[in-house]
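The complex is shown incomplete by one protein chain, all other protein chains being positioned as in the whole.
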Amino acid sequence: MTDKTIHVTVWNEFLHEKKDSSVAEIYPEGIHEAIAKYLNERSGIETRTATLEEPEHGLTDDVLNSTDVLIWWGHMAHDRVRDDIVEKIHHRITCDGMGLIVLHSAHHSKIFKRLMGTSCSLRWREDGQRERLWVVSPWHPIAEDIGDYFEIEQTEMYGEFFDIPKPDEIVFISWFKGGEVFRSGCCFYRGRGKIFYFRPGHETYPIYHNRMVLRVIENAVRWAAPVERPRTLTIPRAIHARPLEDLK
Amino acid sequence: MTDKTIHVTVWNEFLHEKKDSSVAEIYPEGIHEAIAKYLNERSGIETRTATLEEPEHGLTDDVLNSTDVLIWWGHMAHDRVRDDIVEKIHHRITCDGMGLIVLHSAHHSKIFKRLMGTSCSLRWREDGQRERLWVVSPWHPIAEDIGDYFEIEQTEMYGEFFDIPKPDEIVFISWFKGGEVFRSGCCFYRGRGKIFYFRPGHETYPIYHNRMVLRVIENAVRWAAPVERPRTLTIPRAIHARPLEDLK
Amino acid sequence: MTDKTIHVTVWNEFLHEKKDSSVAEIYPEGIHEAIAKYLNERSGIETRTATLEEPEHGLTDDVLNSTDVLIWWGHMAHDRVRDDIVEKIHHRITCDGMGLIVLHSAHHSKIFKRLMGTSCSLRWREDGQRERLWVVSPWHPIAEDIGDYFEIEQTEMYGEFFDIPKPDEIVFISWFKGGEVFRSGCCFYRGRGKIFYFRPGHETYPIYHNRMVLRVIENAVRWAAPVERPRTLTIPRAIHARPLEDLK
Partner (left out) sequence: MTDKTIHVTVWNEFLHEKKDSSVAEIYPEGIHEAIAKYLNERSGIETRTATLEEPEHGLTDDVLNSTDVLIWWGHMAHDRVRDDIVEKIHHRITCDGMGLIVLHSAHHSKIFKRLMGTSCSLRWREDGQRERLWVVSPWHPIAEDIGDYFEIEQTEMYGEFFDIPKPDEIVFISWFKGGEVFRSGCCFYRGRGKIFYFRPGHETYPIYHNRMVLRVIENAVRWAAPVERPRTLTIPRAIHARPLEDLK
């Protein structure tokens, strides 16, 4: 574990901010820039951004191959993300150990559904009411500096059943004023990669200006950074293996 | 928990048995018939079969909709399985709770990879040596009547790293004479469905005549049968939900 | 899986009902009899009861050795349960596979804390407000016949952080009107035994007359019944083992 810099790419669909003035008011440079600005101020993290309408969605081989942790926000244009780029991201995660942080409405992104193998559907309601996130894994690095719970005053509701595989770790469970609960911070391991789904983040609320939310994202970045190891020989292809013991 | 009959469909690619006389000698009517014959002799189980070269691979809507547990064996022709039928199977599992038992080389089947979201690759070697399967979940219904371990005298080797998500339960871990280990009996929950991957089963050995192997498959059938519940509203589609509490 | 009768023993501290007339009004014969009465009406289950103030707490060797599933309710007198009997119960669970269902305030019972290895502490408040239990494992036998959620109109609150090991399965997550969440239905596997913690059940509310609560307990009984297998040789004592392969 060397103290090397973590290279983060924040990907954003970046459509709501262009089309909707009330969103642009909250995120004048886009959700990606709000997150990137915060992360760039933290020690040991270097962040750039990429968006849907750039060539190759801003995710060229050069960018992907030099990204340690990819943060993903999308909502209205999941289908416009190219399948071949989704497969490249999948390869980078499972083979090379690139981390992935999936935010809010990206539960329906192609890459998250591809990795989960399920519909990733859920209940939702845009009511602008309170959410309270309870820590249920007090040992977890993603809960660093977070108390027993934290609150978001106005948010969109997501409720169970959330159609995901059983998470390898649940960091947060949310309470919603309207009567629902949600597994709001979920860790998954796939091949060499670490994946964190984090629920907060609707475009019409200033969620990504909330210091607790940003702190959780920072914690997740540090947690999701790749572990340095020799390549795992069986990802992604089967290998024919000679015996390691004498079979006489 | 009513004592109702479990309807099983055993699906087999059924190509090796037609093409290779040494395989046909072991399984004259095909692997599917060897498994179906055993299961049909057990109380409370009714079994039929389906194969690749039948129309719709033998998996019409009528067949799928009346199947409680689907058993899947494939090896050389995974790519010939129609994508639309794979999606139907996926829907039956995650929405309706149909069980799925994935045998041996079906680790590379489309339906298993679709559900896992990973490459499902592994190490392998056809050396005809001994395998010993150790029970590591002694409480598990799939281990019913099985002692601390059981052996298969001649088998193909599968070794780690097996590129699957962390199993929700590991029932068996295999030892191989050549020096490898393998998570040989793995349970996964996806949506409403239960999935069991069971490693033994190469076509050139009489694995499916082994009473321990057959007993594990029977146990898995009983474990994988659907639980009767009202439909889960959020599988596979998100729903817009009214608040359950007064939001005033 | 033979269709044999499941022998259940419902254990109750049985002190509140004797001392407090408001509790006695709800459970005139005790909480144990309310649960036992329901279970005895279900097919394939035979139930008896045992209480703290009986000799050996009603848990003689004969009783324990013929119990498939033990249900445990306690609150004000955890310390009066004899340590040697706790050890006998532990042995029956881990060595013989007896199931254990731990209800509500029994989170602080000696047997549950002994099995968990943690303090099993939590937040609580007796406010008589609504609880809503959401199903987060739609595939689970303990959720049989239960919809996406069910409600209890008046209950005591239990909130996170609940100091237990990460549950092997979470069946229900509760929402409370006062702002808390709780992992309300938790499965644990220990040795050969299955353990289910179920939150509802305060003595001052008619929780054990609620058909949903009783149905969950019935489902849990069927799930927790022992799997028939030869004895696991290494529970509870280490064994010196000869090699299974030729070491020449």
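The first chain written gets the first letter, and so on, giving A, B and C; residue counts start at 1 in each chain.
Just so we're on the same page, a residue touches a chain if its C-beta (ideal position, glycine included) is under 8 Å from a C-beta of that chain, and two chains touch if they have at least 3 such contacts.
Keep in mind it's a predicted model, so treat the numbers as computed, not measured.
Student: Any idea which of C:19, C:211 or C:242 touches the chain not displayed?
Tutor: Touches the omitted chain: C:242.
Student: Determine which one of A:97, A:165 or A:201 touches the chain that has been left out.
Tutor: Within the whole complex, the residue contacting the unshown chain is A:97.
Student: Touching the hidden chain in the complete assembly: which of A:62, A:83 or A:228 does that?
Tutor: A:228
Student: Pick out which of A:30, A:74, A:165 or A:191 touches the chain that's been left out of the picture.
Tutor: Final answer for the missing-chain contact: A:191.
Student: Mind pulling the chain A residues that touch the left-out chain?
Tutor: Missing-chain contacts on chain A: residues 1, 3, 97, 132, 135, 137-141, 143-148, 168-169, 177, 189-194, 219, 222, 227-230, 232-235, 244-245.
Student: Since one chain isn't shown, list which residues of chain B touch it in the complete complex.
Tutor: Residue positions of chain B that touch the missing chain: 132, 134-138, 148-149, 159-162, 166, 169-170, 173-176, 179-181, 183.
Student: Name every residue on chain C in touch with the hidden partner chain.
Tutor: 94, 108, 114-119, 121-125, 127, 129, 157, 159-163, 165-166, 168, 177-180, 188-191, 232-245, 247
Note that in this section only the chains that are shown with their structure count from here on.
Student: Please name the chain that ends up farthest from chain C once chain centres are defined by their CA atoms averaged.
Tutor: Centre of mass proxy via C-alpha means gives A as farthest from chain C.
Student: What is the distance in Å between the mean C-alpha positions of chain A and chain C?
Tutor: Each chain reduced to its C-alpha mean, chain A and chain C end up 37 Å apart.
Student: Distance from the CA centroid of chain A to that of chain B, rounded to the nearest Å?
Tutor: Their C-alpha centroids are separated by 31 Å.
Student: If you look at chain B, which of its residues touch at least two other chains?
Tutor: Within chain B, residues 168, 177, 189-191, 232-235, 244-245 contact more than one other chain.
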